[in-house]
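All protein chains but one are shown in place.
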Amino acid sequence: MRLRTASALAGITAIALAATACGGEGTGDSGGEAAAGTLVIWTDPERADAVEQSAAAFAETNGIDVSVNAVAFEDMQGDVLNAYQAGNAPDVFIGAHDWTGNLVRNGAVQPIELPQDRADLLDSTSLEAMTYDGQLFGVPYSQENIFLMRNTELAPEAPRTFEELVEAGSALKEDGEVSEVLSMAVGQEGDPYRMNALFTSAGGYLFGQDDTGTWDPADLGVDTEASIAAMERIAEYGEAGEGVLRRSITTENDAALFFDGEAAFFVAGPWNIADADASGIDYAISPIPGFEDGGPASPYIGYQSFFVTEGSTNTALAEEFVTNYVTDTDFILDLYAADPRTPVQAEALESVSADDPNIGAIAEAGTEGMPMPSIPEMGETWQPLGVAQAEIVGGTDPAKAMESAAATISEQIGE
Amino acid sequence: MTAYTVDPAATRYRRTAATRFALWAARLGWRHAFMWVVAAFAVFPVLFVVSAALNPLGTLSSARLWPTGASADNALDLFGNTPFTTWYANSLFFALANAAVTVLLSALAAYAFSRMRFRGRRVGLVGLLVIQMFPQFLAIVALYLMFSSIGEYRPELGFDTRWGLLLVYLGGALSINTWLMKGFFDTVPKELDESAQMDGATHAQVFFRIMLPLVTPVLAIVGLLVFINTVNEFLLASVFLRDTDAKTLGLGLYQLVASQRNANFGMFSVGAIMLSLPTLMVFWFLQRYITEGLTSGAVKG
Partner (left out) sequence: MAASEHDSAGAPSGAPARPPLPGGRFAPGTSLTAHVVKIGLLGLFTALGVWAVLPLYLAGHWLGLAVAAGVVALVYHVYLSKRTVPAKYLLPGVLFLVAFQILPVLYTMSTSVTNMSDGHRVDKQQAIASIESLSVTRTPDAEEYTLTVATAGDPETGALVFLLTDPEGRTYTGDEEGLDPLPTATVNASGRITGAFGYTVLTPAQVNARSAELEEFAVPTGDGAGIRSSGLSTAFEGTAVRSYDASCDCVTDSETGTVYTADDERGAFYGPEGDRLPQGWKVNVGFDNFARFLFDPTFASSFFGILVWNIAFAVAVTGLVFVVGLAVAMALHVPRMRGKALYRILVVLPYAMSSLAMYLLWRDMFNTDFGLINRMLGLQIDWFGDAWSARAAVILANVWLGYPYMFLVATGALQAVPRELSQAAQIDGAGRWQAFRHVTLPLLMVAMSPILVATFAFNFNNFNAVWLLTRGGPLSSENSTAGATDLLITYTYRLAFNEATAQYGYAAALSVMIFVIVSLISVVSLRRSKALMEVDR
């Protein structure tokens, strides 16, 4: 027995040594490849190729390696934060401006100093949107806002007020031309993002702003009289009212309704343009109209920007990349080709507007817009406010719904 | 049934077309009818996917079952603009590797649970079940920390590597599947392996030569289940695989529709159909084992 064990051990050792020796040759130097000197950039899959090509040029000029990884945009913030906590975050990543507050709170991004000549080219509102606590935390490169898309065959004129829109849409519906007055996604959980234009036009507000435009989380507007009155106004068009706004219209079917000719008006975003072109429908873009006696309808504006991770091992290159490459006209045009969003850099905007009339129309639709608040508290409002708005569209008493939403939000912010 | 005492020999002569039909209906007809209903239930949502795959606008239009337009645009987009074949190959790698190793590890454990009595056996079995109750998305932070440090020392096993993700998948090898296997092992008569052991076979021989051949149906079933689950998995994959070329098809497809704003259901549907093909092929291949494995083998009396 002893002998057998001994022989077994001897055999094992021999094989182990042989295998280690073989394995060692193959894997010996592969570990060194991923060493410092590689700039890691995370982007969403749509823009990965464009970023990779431009980054390759950057890598060549600076004699370093660049690795571009694709992460779904919706997962980006969470993944970056988890990776940052674990110590293997990327050096640069693409994000939305309204993440800034949360990213800063986690210490995951670092402030960026833009040379004045670079900053001058960028839309000043976009820089303000990226500023948190007096510091610039990312370099914006594109903006997007929702707008009204209409089927010009059915509705040749852009409605100037929401009432006009409803009138035109209802007439078409009565004639049997369409089945829906307006295709605007509400869904079972509401869509405060799309609803904001109507909400602000009717006089509602979410957070107050001080003189400098800084959002004040202490001034929550959800249950104020103005906001409740605004929702009452919107409720007139809900399921219990005119049936223009419906919970059954969701982000999954809103585009299909418009492209199938079931609705002449569509609250759309830049992401619908490519499909609209492919659908063969004659369409035109105009601002989302506000109420006749109301204020301007302000859609939310979202900015896309490049962030530099705090404490990355390649800070110098990362800063160089976002300050000098991301603001570069050619780079922005490359990204535009991959994923057409309105550039915030003046030269690039001029160049794409000349080629694409939609860009100008979308920008015009966004002139009354407001940047989405970037304070961390904003995140706590989506769900309660959305649920309340969906209920109101479904016929619930606006005062009751908005008051309970406000209670939930302030409780969550307070924590 | 017993009320009619008809001489079977007599009926044989008087079989008309009607009675033949009645007999057929009693024996097979209802089965066909029932299967038609179930098959319809099974198939009609799938028709939607096909219709979305052919819809050139990439939208998911729920109002009709038949495609509004037939176009190969989505397929061309998917094949042309994404590293589709790489993703496909990665998916197959994970699915096959995970299925094979899981079947082996699970069968080993199920054998021990079914045939041996040891301390901690009951705790182990219940524990296997209970550990599944812990939400996996919460453990992601822990996996991040773990694989960051593993990657520091062994980049071959860290993020963006096949082996790292495979290791995590194998963490789930002992699971519900082990229960499933143990249930089948229990149906194999104990006397069978006891007698073999009396004849001098070692436990390993009993396992590999007696048990395994008798439980091929469950091995095939578990293999299929793991295969399907791995092909469809995207949560862990999204944490581990960021390099475009390292992704699995499931993850790549998920990312196509993850963005609520510009989700492309058309490409997604094409991918989903392509993704189901290997599954159906594996099923086709394994169904022989699933349905016929035990009929010729020993059964529990």
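Order of writing sets the labels: A and B. Residues in every chain begin at 1.
The working rule: a contact is a pair of C-beta atoms (placed from the backbone, for glycine too) under 8 Å apart; a residue touches a chain by one contact, two chains touch by 3 or more.
All figures in this text were calculated on a predicted structure; none of them were measured in a lab.
Visitor: Can you tell me which of A:S54, A:Q110, A:S126 or A:T342 touches the chain that was removed from the display?
Guide: A:Q110
Visitor: Of the residues listed, A:N324, A:S353 or A:S410, which one is in contact with the missing chain?
Guide: Only one of A:N324, A:S353 or A:S410 touches the chain omitted from view, namely A:N324.
Visitor: What chain B residues would touch the chain not displayed?
Guide: Within chain B, the residues that touch the unshown chain are 1-2, 27-28, 30-32, 34-35, 38-39, 41-43, 45-46, 48-49, 60, 62-63, 65, 105-106, 108-109, 111-112, 116, 118, 121-122, 124-126, 129-135, 137-139, 141-143, 145-146, 153-154, 167-168, 170-174, 176-180, 182-184, 186-187, 189, 191-192, 194-196, 198-205, 207-210, 213, 217-218, 220-221, 224-225, 228, 231-232, 234, 250, 253-254, 257, 265, 268-269, 272, 275-276, 279-280, 283-284, 287, 290-301.
Visitor: For chain A, which residues lie in contact with the unshown chain of the complex?
Guide: 4-5, 8, 11-20, 23-24, 27, 31, 36-37, 61-64, 78, 81, 84-85, 101-102, 104-107, 110-116, 133-135, 188-189, 246-250, 252-253, 257, 310-317, 319-324, 376, 378-380, 382-384, 387-388, 391, 394, 396, 400-402, 404-405, 408, 412
Here, only the chains that are shown with their structure count from here on.
Visitor: What whole-number Å value describes the gap between the mean CA coordinates of chain A and chain B?
Guide: So the centre of chain A lies 36 Å away from the centre of chain B.
Visitor: Along chain B, where are the residues that touch chain A in the complex?
Guide: Answer in residue numbers: 56-63, 68, 73, 140-141, 144-145, 147-148, 151, 154-156, 159-160, 238-239, 242-244, 247, 252, 254-256, 258-263, 265.
Visitor: Going by the contact rule at the top, pick out the chain A residues touching chain B in the complex.
Guide: Counting only chain A, the residues touching chain B are 27, 30-31, 33-34, 42, 44-46, 48, 67, 69-75, 79, 82-83, 85-88, 251-253, 255-256, 259-260, 269, 271-272, 275, 278-279.
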